[in-house]
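Let me begin by handing over the structure; questions about it come next.
For this view, one protein chain was removed and the others were kept in their places.
Per-chain residue numbering starts at 1, and chain names A, B and C are given in the order in which the chains are listed.
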Amino acid sequence: MALERWFRRQRPTRGDDDATPAGLWVKCSACHAQLYRKDLVAHLYVCKECGHHERMPVAARIAMLADEGSFEPWSGAVRPVDALGFVDVEPYAERLAAVQHKAGRPDAIVTGAARIEGERVALAVMDFQFLGGSMGSVVGEEIARAAERAGEEERALVMVAASGGARMQEGALSLMQMAKTTVALEHLASRRLPYVSVLTDPTTGGVTASFATLGDVIFAEPDALICFAGPRVIQQTIKQDLPAGFQRAEFLLRKGMIDDVVPRGELKRRLATVIGLLRAGGAAAPGALPAGA
Amino acid sequence: MALERWFRRQRPTRGDDDATPAGLWVKCSACHAQLYRKDLVAHLYVCKECGHHERMPVAARIAMLADEGSFEPWSGAVRPVDALGFVDVEPYAERLAAVQHKAGRPDAIVTGAARIEGERVALAVMDFQFLGGSMGSVVGEEIARAAERAGEEERALVMVAASGGARMQEGALSLMQMAKTTVALEHLASRRLPYVSVLTDPTTGGVTASFATLGDVIFAEPDALICFAGPRVIQQTIKQDLPAGFQRAEFLLRKGMIDDVVPRGELKRRLATVIGLLRAGGAAAPGALPAGA
Amino acid sequence: MALPFEKPIEDLEAKIREMQAYADEQQVDLAEEISLLEQRLERLKRETFAHLTRWQRVLVARASGRPTALDHVAAFVDDFVELHGDRALGDDPALVAGLGRVDGAGVVVLAQQKGRDTKENIHRNFGMAHPSGYRKAMRMMEMADKFGLAVVALIDTPGAYPGIAAEEQGQAWVIAESIRRMSRLRVPAVAVVVGEGGSGGALAIGVANRVLILENAVYSVISPESCAAIRWRDAAEAPRAAEALKLTSADLLEQGVVDEVVAEPLGGAHKDPAAAVAATAAAVRAALASLRGLGEQEIVRARAERFRHMGRVLVDSA
Partner (left out) sequence: MALPFEKPIEDLEAKIREMQAYADEQQVDLAEEISLLEQRLERLKRETFAHLTRWQRVLVARASGRPTALDHVAAFVDDFVELHGDRALGDDPALVAGLGRVDGAGVVVLAQQKGRDTKENIHRNFGMAHPSGYRKAMRMMEMADKFGLAVVALIDTPGAYPGIAAEEQGQAWVIAESIRRMSRLRVPAVAVVVGEGGSGGALAIGVANRVLILENAVYSVISPESCAAIRWRDAAEAPRAAEALKLTSADLLEQGVVDEVVAEPLGGAHKDPAAAVAATAAAVRAALASLRGLGEQEIVRARAERFRHMGRVLVDSA
């Protein structure tokens, strides 16, 4: 199957081994400590010295969340089109081809079936290294398909978001993915299936302003940048310095926007717990939810 | 009928003529201008000099809002009980009797059927001069009955609120009126009938924190004090001066809490317009609203 | 630390301890004397607590060492996960919300939390919620409704906070909305007044199918102090105001405001927190069990009926 092919191609082309700079040692991007690369990978890309959460490759994320051997890819059959013939300093089509080749997948998301501590879920993980995790038609379509299939298969949906926002090379069609993903999530809501969103560094723009913040429960990773408008845009608009910690996960927790900041090491456990709890209801005779409820 | 008797008794005992200090001239409580009393009454108790909205007797309020001859009282048959045997410096029972005699009604509210520029409504007007418009079991019961009857008769509900809050002489039972009135309002919501609340000076405490702020549309009169905790309580708690205009209608408009500040002279027109608009829907096949919608 | 009327009890307890220590130290057998004293202590406690004035109950309801809402939660909720934030204004530590499991079934927990010490009390704003607390509660009610989770609300607050920001952010509005939101829940809701049930700030999460109250908890439209300040123009008249307000568990049961009183260990919950939270746990479990199996419409209807009939009035026949 084509989608499996796409997924399998990913490992040889770019797995954990290509995601961090080559060499035995890497530098923590926060405290600049020299870290033994294998240690960093083993520690889920969290710096042992300062606890900083480095960005994490998709395969490692899936491995960290899915019970061993439980992940079955769904995504991969949907491929992007240069619908606008978009050209800036380089044609979008060419840029896409290069990134696809490097990433070993057609676009910036991987979805599939998985178990998380036994809980049956659909898992969607965005790839920030693929054109900044930007959302074009394919990202929107894969999320919509995952939500629909999760609904059919009575699975909860877990979304690991990481994105620079909408993919401007697809113009207004990329904007429309905000609505497309949102309406597709109704397949979960109407069946009372939990949707848990995990915001990782960075989650911005049209992704934050659509499916990523519509989780029944929203967790964020420590220090993750989460925003609608990026800090640089705001600074240019208001010509002022931004407050310390602005738009970071801990800041948003104080502002009431997320349910909790969850360190990576605790994430799997926490996801399993809340999904288990949200599925342990049945307090009242369920009945289909009416439209609008 | 007993309820009509109660209502009719009101005029001779205390109508417009007793509501303002005796004599031909009165002083505006805001600008202290000397006003010819008949003028003030003719101008809906609004000071011609400064526009200040004086508190207004119930009968005058009904006369001002209801189309001529359209008001038919509903309230009056429900009378208060001193369920707790409440005694402070004077027994509640005795205080009640005195106030009832003076007011010519059993408690701090009048309800009835009316037309407002032709719109069929249930009209409820609170009487601040009756124990500070406090809400005990009777106020709660009359509002609940009015909401239920409005539902049955397919009328919109217009509430003119004025209250010092819950009636502490009825203890926790007065507190429960907040929930009682709220559940009774569902008779309107489930039939898609509009509920418009008008907050007048003052509307505070448990009344503000229940039916008064649950209007589909909320209007307030200029400069009306509208709050949960009174300014004195807050000042004692925080030991600071309060900002100018704090808890006044215009302040709450800026804070997004009310739909508009409406001068008394425009109120009738505005009520008729919004009720007419809210009843001109039928855009989609209606169908009963589900519980919780 | 001891409440005024607890002095004789504490004295007697001290005497028993002293005698026990003397017996141990001197290796003499005072078992009979001690046993007699312990019987006397039991009698004294029983009599004292049987005849507490309403004001004394208020003091017990506020006593330091009394189990807080979260202490009760810990006793009957498994897998508790706190969820934060109202998605609008902030996250209010005075009203804790989360998911958990009771007897295997998922529930939404709402808990008005006072502090166990000064530091926590300041953090929790003495259990007085801001609008964001009630907004968080409403968000959780939505979640409960969506996923068919019963709601358990633990009430312990002097009242909603009376402050500038609270008023600016619509304290009255959120309380009204919370009452309405809770009244619309299609899932069973159980509320327990575990300490102070202070006015609208308590009722905002109290519109439940079953409302329980601990034996020495109180639930009132106004604090005795404020009532006294208004009606007697002297806050020191709080004891008289407490009498007039009829705010004890027995009063409220008689008024039909609560459905059930949860007995506290003799001497009050603060004297034996473990026994107190165990009693609450059993009562909540039983209340939830009694609501199991009802349909959504029946749950909404029964709750509405419960509150629709609150109050006492005389009705003239037409």
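We take it that a contact is a pair of C-beta atoms (placed from the backbone, for glycine too) under 8 Å apart; a residue touches a chain by one contact, two chains touch by 3 or more.
These numbers come from a predicted model, not from an experiment.
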item: Sole contact to the chain not displayed, among C:61, C:89 or C:207; value: C:89
item: Omitted-chain contact residue, chosen from A:100, A:129, A:174 or A:200; value: A:174
item: Which residue of C:148, C:170 or C:273 touches the chain not shown here; value: C:170
item: Absent-chain interface as seen on chain B, which is shown; value: 189, 192, 194, 216-217, 253-260, 270, 273-274, 276-287, 289, 293
item: In chain A, positions touching the absent partner; value: 1-3, 76-81, 83-84, 86-89, 136-138, 140-141, 144, 166, 168-180, 182-186, 205-206, 208-214, 226-229, 233-234, 237-238, 240, 242-243, 246-247, 255-257, 291-292
item: Residue numbers in chain C that touch the chain omitted from display; value: 87-89, 135, 169-170, 173, 177
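The rule is simple: only the chains that are shown with their structure count from here on.
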item: Pair joined by more contacting C-beta pairs (B-C or A-C); value: B-C
item: Chain A and chain B: spacing of chain centres that average the CA atoms, whole Å; value: 52
item: Interchain centroid distance [CA atoms averaged], chain B/chain C, Å; value: 33
item: Residues of chain B engaged with two or more neighbouring chains; value: 292
item: Where chain C touches two or more other chains at once, by residue number; value: 186, 296
